[in-house]
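Just one protein chain is left out here, and the rest sit where they should.
Per-chain numbering from 1; labels A, B and C assigned in written order.
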Amino acid sequence: MIEVLYFAWVRERIGLPRESIETGAATVADLVAELRGREARYAAAFADTAALRVALDQELADFSAPLAGVREVAFFPPMTGG
Amino acid sequence: MIEVLYFAWVRERIGLPRESIETGAATVADLVAELRGREARYAAAFADTAALRVALDQELADFSAPLAGVREVAFFPPMTGG
Amino acid sequence: MAATAAVRVRVQAAPFDYGAECGGFVPASGASGAVVSFLGIVRGAAGRLARMEIEHYPGMTEKAIAAIAGEAARRWSLDAVLVIHRHGALVPGEPIMMVATAAPHRAAAFEAAEFLMDYLKSRAPFWKKEIGPDGAEWVAAAERDEAALGRW
Partner (left out) sequence: MAATAAVRVRVQAAPFDYGAECGGFVPASGASGAVVSFLGIVRGAAGRLARMEIEHYPGMTEKAIAAIAGEAARRWSLDAVLVIHRHGALVPGEPIMMVATAAPHRAAAFEAAEFLMDYLKSRAPFWKKEIGPDGAEWVAAAERDEAALGRW
């Protein structure tokens, strides 16, 4: 089981802030492919991963990063703080 | 008559903060030469004009600047504010 | 100095008082000769913006800011760093965030403050949404903000 969090418009498109997912995905990209296949709202949120960022256990990561040992994955658009 | 002001170590070497001088000097450099010839304390203060700055009527100027129409000349070391 | 820089980070919904924070930062700056403070304010844009909502990622936000501040303290000789960043609903004129740096020399204080701003803008997990008369819109990341990181 992995905790998956969504922020900003990713959260709005998917319609929830977080969920627990049972997955055998080896990498972030595999997880994204799996989520895309679920429902139209996921396909919409993950249509363009170039517009997305990912954090693994609260550290920024690449989409090619492995998920082994990861407890928390977060997807969000580029940050706009400051 | 021209008002001549001295600041910082120039003031200390000459021993006064300002004086009125009757001079026919055409430029700042001419005035400096005239002052240098007065007394040892002036010679000491004006020994190295590369270490000095000059302002004419409260605007920074060059030593080659003409004195015509100038009412106030100030000599001082490079500024160290801030 | 770097090893002993006093770093304080606050992530909060409540407004803060820039003057009081600046005043409070000075004693914390120790032997520093130079203090630089930056304040970001919600701009009104001629009635186009009714309010702003800032979402963040609790847990990661604090870690990310602490990492950025720690990196600044490694790169420059700093005595103290303060970062405050708000989340939640904000109206035009309100303070969004501030940074303050204290260093023996002004160049380090200025550079560290600009470094903090550049990284907070693109690497701390905050997302701004603007709510105006024509609806709500997530603020898009500016390419120049990403490009700004290249100078460090």
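In this text, a residue touches a chain if its C-beta (ideal position, glycine included) is under 8 Å from a C-beta of that chain, and two chains touch if they have at least 3 such contacts.
Because the structure is a prediction, the values reported are computed rather than measured.
Colleague: For the chain that's been dropped from view, list the shown partners it touches.
Modeller: Those shown chains that the absent chain touches are B, C.
Colleague: Taking the entire complex into account, which one of B:16, B:33 or B:79 touches the absent chain?
Modeller: The missing chain is touched by B:79.
Colleague: Contacts of chain C with the missing chain: which residues?
Modeller: Counting over the whole complex, chain C touches the hidden chain at residues 17-24, 26, 29, 31-44, 104, 106, 109-110, 113-114, 117.
Colleague: Spell out the interface residues on chain B facing the chain that's missing from view.
Modeller: Given the touch definition above, chain B has residues 5, 7-9, 11, 55, 58-60, 74, 76-82 touching the missing chain.
Going forward, only the chains that are shown with their structure count from here on.
Colleague: At what distance in angstrom does the C-alpha mean of chain C lie from that of chain B?
Modeller: Roughly 49 Å, centre to centre.
Colleague: Name the residues of chain A that each touch 2 or more other chains.
Modeller: Nothing qualifies.
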